[in-house]
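Every protein chain of the complex appears in place save one, which is left out.
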Amino acid sequence: MKTKKTGIQKHYYLMMLPGMLWLLLFSIVPMFGIIMAFQDYNPGQGILHSQWIGLENFRYLFQLDDSKQVIINTLIISIGKIVLNLIVPLAFALLLNEVRNLRYKKFVQTVVFIPHFLSWVIMASIVIGIFGYNGVVNTIAGWFGAQPQLFMADSSIFRELLVGTEVWKEFGYNAVIFLAALTSVNPNLYEAAAIDGANRWQSMWHITLPELTPTIVLLGVLSLGNVLNAGFDQVYNLYNPLVYSTADILDTWIYRLGLQNLQFSLATAAGLLKSAVSFILITVSYVLAYKFADYRIF
Amino acid sequence: MVQNKTLGSRIFDIVNTIILTILTLSCLYPLWYTFSLSISVKSAANAGLVTFYPIGFSLASYREIMSDIKFFNSFWISIQRVVLGTGLSLIAMIMMAYPLSKSKQEFKARDIFMWIVIFCMLFNGGLIPWYLTVKSYHLLDTIWALVLAGGLPVFNVILLMNFFRNLPADIEEAAVIDGAGPWRILFGIVVPCSLPVIATVTLFTGVYHWNEFFNGLILMSDASKYPLQTYIQQLVVSIPSDTTLTPDQYKRLSELSNKSLNAAKVFIAITPVLIVYPFLQKYFVTGIMLGAVKE
Partner (left out) sequence: MKRRILAIVLIGVLAIVAVACSSGDTTEPSSDESNNPATTDTTSELTGDAAAFQKFPEPVDVHIGMSVDPTDKTLPSGDSAENNQYTRYLKDNYNINVIVDWTAAQGNNYNQKVSLAIASGNLPDGLIANDRTYMVKAAKSGLLYDITELFDKTASSQVKEIMDSTDGRAMENASYDGKMVSLPNITVDTDGVHVMLIRKDWLDKLNLPVPKTLSDIEKTARAFVDNKMAGDNTIGIVGPDKNSYPYCTFLMSSNNAHGFDPVFQAMDAYPGYWVDDGTGKVTYGTLSPNTKKTLEILAKWYKEGLIDPEMGTRDSSAEPVNANQAGIFFGPWWSLGYGNGDSFKNDPNANWQAYPVYTDDGKWNVHMKTVGTTYTLISKDASEDVAKAIIIMNNALVRDEATFDTSVAIGWYPLRNVMAAADECEYEYKELYKVLRGETQPEDYNKPNSLYKLMYADAKIVKDVVKSTNDELNVQDFDQTNTGNFQRMYAILVGDRPYATVTPDKKVYSVTYNQTDIMERKWANLKKLEDETILKIILGEPSSTFDDFVQKWKAQGGDEITAEVQAEYDKNK
C-alpha cells in the first residue's frame, strides 16, 4: 500500500510539471526584476550593477504629494466596485429568478453577458459616446427638459461613473454564480411558504435570500484580494486631465511613472508594494473563509 | 403556483419585465451602437451625430476592410493564438489542477505548490524584466511569444481545482478499486465529468487570448506580426498623450478619425466571440458555480 502511494505521488509531480515549468519560465524567472525596487536602476549598467539604495524608493513614494490621493482613489473605486458587484448582480439574479417565461429568461441571461466580452479599449469609446454631449444619456435627459451635462469632465462624479460602468459591464457575468446558487434552492421551501400564504416578496426575502447568504459572504471575502485593483484598462481608457484628481489610481500612476516618466525603479517599488498588500489580503481572506465558512478558497 | 396570481404579483411581473428589458437593451446597445456607426456615412459618424440609429447608409467601411490584407493577416494570427494558447494552457491547467485538488494527505507537496501558484498570481517582476526574459528565450516575433509569454492563467487553475474537488469521491474510488492509475482517472473519469467547467475555462482563456493587445505590441517587432486586437488598437487609440503633435502626426490623425471604419473593424473583431459564446453558454452556470463555490 505504501509503495503504491509514493508511486502515485510521482505521477502527481509529473502532472504538475508542464504547468510549473510554464510558471517558472514566464512568471518566476522575470521576478528577478523585483530587485529594481531596491536600486536606482540604470539601464546602462543593468540590474546586476545598478546602485543599491535600500528602501529609498519606498520612502520617496510616501513622500510624493499625490501618492495619498492615488491610494484614496484606488480604495474608493475598488471598494465601490466590490460592494456593487455583489449587490447589483444579486438583485438582478433575484429578479430574473422570478421570470416565468423560460425563453425570455434565457434570452436576457444570454444578452447581459455580452458586455463582459468587450475589452475596455472598445468599451471606452462607447462609454464616452453614451455620456457625451449628444450621447444617449443627455438625449434622454433632454426629453425631460434637463440641460445637457458634460459627465466625463466632472471630477466630482467620475469615480461613480467608473464604478457604475464597470458594474453595468459585468453584472451579467457576476450574476451567474447567484443564478447557479438559486437553482439549488429546494423548491419544496417555496411551496411550503405559498401554502402558509406568503407572497412573492416575502418568500424572496425569507427563503431565497437566506439561502444565498453563504454565497454572498464567500464572494465578498474572496474579493478582498482585489482591494488595490481599481481596474487599469478601464481608467486608462476613460480618464482625461479634468478628472485626474479623482480618477488617478495606483495602476495608472505606476504606469505613468514607469513608461512615461521613465522612473523604472519607482514604478517597480510601487508595483511590489501593491503585490505585497494584495498577498496579505488574500491570505487574510483565506484564513477568514476557512475559519468562518469552513471553505478553502484554494 | 398558479393560485397566487394576485394583483400585486401581476404588477410585480410587469415592473420586473420592464426593468429586465431595460437592462437587456442597455447591454445590447454597445453592439448596436458600434454597428450603427460602422454603416453610417463617415461625416455623420465623425460629427458625433450617431446615437440611436445609423445616419445615412454606407458599406464603404466594410468594403475598405475587405481590401485590407493586414487586417486578415492579423485575424489569422489571432486565430492561431487562440487555438494554440487555449489548447496548451487547457492541458497544462487540467494536469495541474488535478493533483492540487487532492488533500495534503494524498499529495504531500500540494500546499507548497498551491502557495507558489498563488504567489505567481499576485507578484510579477514588472514589464521590463519580463520583456528581457522573453527576449532571452528568443521568442520575440514568434507566435509562441503570444501563446506562452502571458503566463498561465492561474485563476482558471483555481476554478478547475475547485470543480475537481467537488466531484463525488465515490466515482474515483471505484476506479481505483478497478486498478486505474492517476492518468486514467484524470482523463478517463475526471475530465469527462467536468465538461461544464472545462467549457467555461476554455471560453475564458480563449476570450483572453482574443482580446489581449498589449503583449502583441511589446513582443512583436512590426504590425505584420500583430494579433487582431493590437492591430485595431493602434488604429483606434494611438494618439500621443504627452507630446504635442507635429504637422505630420496631425495630418495623420485627422485622416485617421474615421469613426465609421474603426467601428466596422471593432464589429468584425467581436463577431467570432459572439458566435462561439452561445454554444458554450449552457455550461456556464454549472461550470462557474461548482468551480467557485462549494455546496
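Couple of notes before you dig in:
Order as written gives the chain letters A and B; numbering starts at 1 within each chain.
What we mean here is this: contacts are C-beta pairs under 8 Å (C-beta built on N, C-alpha and C of every residue); 3 or more make two chains touch, one makes a residue touch a chain.
Treat the numbers as computed from the prediction; the structure is a model and nothing was measured.
Shown chains touched by the hidden chain across the complete assembly: A, B. From the options B:Ser9, B:Asn46, B:Thr142 or B:Gln281, the residue with contact to the unseen chain in the full assembly is B:Asn46. Checked against the hidden chain, the listed residues B:Ile65, B:Ala109, B:Ile218 or B:Val276 yield one contact partner: B:Ile218. Shown as candidates are A:Ile72, A:Leu209 or A:Leu262; the residue that touches the absent chain is A:Leu262. Between the chain not shown and the residues A:Gly132, A:Gly172 or A:Gly271, the one that touches is A:Gly132.
Contact residues of chain A toward the unshown chain are 42-46, 60, 64-66, 125, 128, 132-134, 148, 150, 152-153, 155, 240-245, 248, 256-264.
Think of the hidden chain as still there; on chain B it touches residues 43, 46-48, 127-128, 131-132, 135, 217-218, 221-223, 231, 234-235, 237-257.
Keep this in mind: only the chains that are shown with their structure count from here on.
Across the complex, chain B meets chain A through its residues 1, 3-4, 6, 8-9, 12-13, 16-17, 19-21, 23-24, 26-31, 33-34, 48-49, 51-52, 89, 91-93, 95-96, 98-100, 102, 106-109, 113-114, 116-120, 122-130, 132-134, 137, 148-152, 154, 157-158, 161-162, 181-183, 186, 207, 211, 213, 229, 232-233, 236-237, 242, 266, 269-270, 273-274, 277-278, 281, 284-286, 288-290, 292-295. Here chain A touches chain B in the complex through residues 8-9, 11-13, 15-16, 18-20, 22-23, 25-34, 36, 47, 92, 95-96, 98-100, 104, 107-108, 110-115, 117-119, 121-123, 125-126, 129-130, 132-136, 139, 168, 171-172, 176-177, 179-181, 183-184, 190, 194, 199-201, 215, 218-219, 222, 225, 237, 258-260, 264, 267-268, 271-272, 275, 278-279, 282, 295, 297-298, going by the rule given at the top.
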